[in-house]
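Sharing a structure here in structure tokens format.
One protein chain omitted, others in place.
Should a chain be cited, it is by its letter among A, B and C, assigned in written order, with residues numbered from 1 in that chain.
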Amino acid sequence: MSRTPASRRPGPAGGSGPTPYRKPVPIFWWLRRRAYLVFVLRELSGVFIAWFVVFLLLMAGAIAEGSDAYEQFRDWSGQWSVVLLNVIALLFVLLHTLTWFGLAPRAMAVRLRGRRVRPGPIVATHYLLWALLTAAVAWLILKG
Amino acid sequence: MARRSPEPLLWLLFSAGGMAAALLVPVLLFLFGIAFPLGWLSAPDHTHLLSVLRHPATKVILFGLCLLCLFHWAHRFRYTLYDGLRLKNLSLVISLFCYGGAVAGSVAAGVVLFRI
Amino acid sequence: MPASHDVVVIGGGGAGLRAAIAIAETDPRLNVAIISKVYPMRSHTVSAEGGAAAVAGADDSLDEHTYDTVSGGDWLCDQDAVEAFVQEAPRELLRLEHWGCPWSRQADGRIAVRAFGGMKKMRTWFAADKTGFHLLHTLFQTALSYRDIVRYDEWFVSTLLVDDGKVRGVVAIELASGRVETITANAVVMSTGGCGRVYPFTTNASIKTGDGMALAYRAGAPLKDMEFVQYHPTGLPFTGILITEAARAEGGRLLNKDGYRYLQDYDLGKPEPVPVARSMELGPRDRLSQAFVHELDKGRTTPTPHGPVVHLDLRHLGAELIDSKLPFVRELCLKYQNLDPVTELIPVRPVVHYMMGGIHTDIHGATGLDGLYAAGEVACVSINGANRLGSNSLPELLVFGARAGRAAAEYAAATAGTGPGAAVVAQARDEQRRLERLVAHHAEGRERIADIRTAMQDTMESGAGIYRDRESLAKAAETLLHLRERYGRAAVGDHSRTFNTDLIALLELGCMLDVSTSIVHSALSRGESRGAHQRTDFPARDDERYLAHSLIHHEPDGTGRVEYLPVTITRWAPGERVYGRQ
Partner (left out) sequence: MPENDRITLRVARYRPEQEMEPTWQSYEVPLRKEWTVLDGLNHVKDHLDGTLSYRWSCRMGICGSCGMTVNGEPQLTCSAFLTDFAPGPVRVEPLANFPVVRDLVVEIDDFMNKLTEVKPWIIRAEDKPLDEGEFPQTPEEMDAYKQYSMCINCMLCYAACPVYALDPDFVGPAAIALAQRYNLDSRDEGSADRRDVLSSAAGVWACTLVGECTTACPKGVDPAGAIQRYKLTAATRSLKDLLWPWGQR
């Protein structure tokens, strides 16, 4: 079957009606609906994840350089402005985590014994994994 | 049919980054960015951290985390500029900036981490 | 230069789409167009719920399906047509399966069937309780794969062009622009569906205004058996939304105000805990709706602000069965009745559902006019006789849609090259002028379209309802004549060319007035009670005089001339309709 579809307005001489009205989209369209605003904030979380990478590398570099550099890094990261930035970043990252786990069942069609697994258990598995990894990382860092 | 669109691979990197970030970034950011600076928890000493960082597994994991996070940022930021600021007509510049940034950042991460 | 096609199909519902595909398959060189006043996927086929009957099981036979259909139709069916229908139905439903229709399945992957009213065996294929929806979308999406089928979406056909007894095309209005175009064709397939909207309380969508019946009737094709109007026993009060017969096939029970299964009082069998074929709640629709009227007369219905009701009880079926087999019933009850059938009774009352009558066609869909074919509810072949069995209408539109399509394709191929004559061009020009004058004329009108429409609907319900008699019908005929006069003074306040739904409402009302007049005159003429046509002044069936189809011809004064055509009997001599007993 190698049919290709037609998509044309039939009839002779084409449309003669008046032009339809197209509503313009404002630049800040995402301020008009709560759901759109949440979406844009979610997308902005990417910026803070990038910031975290920068922060992590600065710290790693400082640790590698020696204990003096590490102390300097600690002084810098203890400034209220840096802490505030990290608090905001953490809030965005948490928004990312929650929305990410919430959307995970959308992309995955997990099948167990022929049956599609419902979204609930998939989300729960993500949270469980998150808890385990968080505990492991915390243990590794704090055990010293 | 060999159409080579980079989108699928970029999306895979974005997705992997999203997952890695969701799982690992909150605890790291909370500890090093907030809890230790504010003294809620006593910060680990330099020797301990250095020994953790020197472990090859840590290096590989952190490098992977940085790379994926950066590509995650790049993908999202690109679409935020496209849609949120309606700049799709600048798509080439934006793509270069975002993914170029991610590549550069990843190289920097490699240099920092693997020199420890 | 008018647009021209080999075949034009009017109506993009199940029958029209099936016809268009059949035409494209029969002769790929033919240029086919579908003209529809709505986008095809909006067509009323979408609302069909319960299923589509076709012999499937080893325990079933074509003869049994034929017998159920013929007895269900009170022996007014043409038996040759029914035999062709039951024979081709399974292949049509199977073809739909190959086209992707998500028929409900058994655990092993084969097609599942369910019981249905008036059917002795389980032979109703179903897609949960959205069968019509899936059937229509499957057909529409499959039709998209035929590049040569041109679509005129949201074009309203205002007249058929007829030259020398042959249909040569149509004049149609494009809603979006208001332009009026002549579209010529060598053959026309009419598949615009029914006319439930001539009644006040109907399951039918707002678009079911009998346009195709009226167009054919005015053009000279007679309408057949118009007095047979099916009332479905279970509609939701106020909205008239259909609660499918499948609800009863799965075990739902009808209860009067005392919680009593009243159907046992009307020679429909004894109440059993599980559904029994051709018995009680699985009796035919005409008998069930008539039983409701008797319960009403005995004061055993429950009054509500929207009329008296009885109750449909599904509670004993449980949530799991309802969610898997009847999800739409639950959805509709929750949304429109604010109740959950898992735990509550559903109030229901009879509601106008289907026209057994329609444009007279032969077994190939050919009408009384050369070049005009018809299929689906708009047509009367007749396989439904005096009462259609539930789940026969979907296979009917497939079987006869395909048949009409093939016949139209052959006719168009045979008459190819004969362009429209001068008479057709003149007619088209006249129609264009008429439409322009119509808008100007009705701009001065004072009568509200909705008022005339409501008056017509009330007239039909009181004069030609479940039970009628000479007096009620004669009065209805008189009122309709008066309404025609008022129609001449109807007001069209909208003078825009762009998407003028006021003008369309006017044209639809004109069609409905013609169709309702044909119903009333056909009903007046038939002095017997048969199936859905119950005359209190002639309570018995009269095979001596009326084992015949009524054919009503349009008269210029707006009335109709009724003739009779004998019913085709092949192997099933008329007998008693027996339900609920051996």
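In this section, a contact is a pair of C-beta atoms (placed from the backbone, for glycine too) under 8 Å apart; a residue touches a chain by one contact, two chains touch by 3 or more.
Since the model is a prediction, treat every value here as computed from it, not as a measurement.
The missing chain, though absent from the view, touches A, B, C when the full complex is examined.
Mapped onto chain C, contacts with the missing chain fall at residues 38-39, 41-44, 46-47, 91, 94-95, 97-100, 102-103, 105, 107-111, 130, 133-134, 137, 141-142, 144-145, 153, 176, 205-207, 238-239, 241-242, 306, 328, 331-332, 335-336, 448-450, 491-494, 496-502, 505. Take chain A: the residues that touch the chain left off the picture are 1, 5-7, 9, 17-23, 25, 29-30, 33, 35-36, 39, 43, 103, 105-109, 114-116. Although one chain is not drawn, its touching partners on chain B can still be listed: residues 1, 3, 5, 7-9, 11-12, 15, 79, 82-83, 86, 88.
Here is the rule we use: only the chains that are shown with their structure count from here on.
In this assembly, the C-alpha centroid of chain A lies 53 Å from the C-alpha centroid of chain C.
Chain A and chain B, compared by their mean Cα positions, are separated by 12 Å.
Averaging Cα coordinates per chain places chain B and chain C 63 Å apart.
Not a single residue in chain A touches at least two other chains. Residues of chain A that touch chain B in their complex: 25, 27, 30, 40, 43-47, 49-50, 52-53, 55-57, 59-61, 63-64, 66-67, 70-71, 74, 77-78, 82-83, 86-87, 89-90, 93-94, 96-97, 100-101, 107, 126, 129-130, 133-134, 137-138, 140-144. Remark: chain B residues 15, 17-19, 21-34, 36-38, 41, 43-53, 62, 65-66, 69-70, 72-77, 79-80, 84-86, 105, 108-109, 112-113, 115-116 touch chain A in the complex.
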